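Below is one structure, written out as structure tokens; the observations come after it.
Here the complex is missing a single protein chain, while all its other protein chains stay put.
On to chain A.
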């Protein structure tokens, strides 16, 4: 299935938890960005910087205190039925243990599609395709108890359970946590194939190597504020190094070399300049 153009516009969004109570905590302040399905967006930032709150807003699990979130130019707060949004935007949360509850993998996979009103036959065929895409054989796993699976397998079932609803926007929350290198490569392949289908991909990750390999655009948050939004390469190659360290991102190796080279060259140039003056 090829999805047509999808775009998300977040404009001056702010959100505070427990607003008005003594436990109130500002989670997002004046966040703005725009993205379409041609680019994969990576969201980075320290723990508590507001990444998870932002994805909850995109799925309308919460509503912004100010500003708006638009998907395909439709303001999410104007949509009466949140199911309409959740059918479009699927979130693959970090901990699969927080969602698995059915007695078999098959039932787990069709839970979402059936809730969203897909017919049983359609839901089953989507469940089969989705699990196969994650690298687990549907016929081998369909009757297994999700609780008896390994951590990596649980994560794949959780991914498949979202893909089976065929969302236009797929948000991955820390997708590489606990994955071995093979599973990681498979995940990268899966993400690219989803992008090829026209699905919009948003990834929250601390893994800078993974972000560098997969994402085109980058949104960096720190202490609930937006530090950067733009080209991923530009951020890694040009952005102030101390700020990158502050937001808890390790510069990928290639960029460390690039920056060191640049520094070396500029020192060389300065030395040449000084030498010329002396001469």
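Here is the rule we use: a contact is a pair of C-beta atoms (placed from the backbone, for glycine too) under 8 Å apart; a residue touches a chain by one contact, two chains touch by 3 or more; residues count from 1.
We take it that contacts and distances are computed from a predicted model.
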item	value
Per UniProt record, name of the chain withheld from view ["Multiple sugar transport system substrate-binding protein", "Protein translocase subunit SecD", "p-450 monoxygenase" or "Transporter"]	"Transporter"
Residue among A:6, A:37 or A:161 that touches the chain left out of view	A:161
Residue touching the undisplayed chain, where the options are A:15, A:33, A:111 or A:255	A:111
Touching residues (missing chain, whole complex) on chain A	17-18, 21-23, 56, 59, 61, 82-83, 86-87, 89-91, 93, 95, 97-101, 111-112, 115-116, 147, 161-162, 165
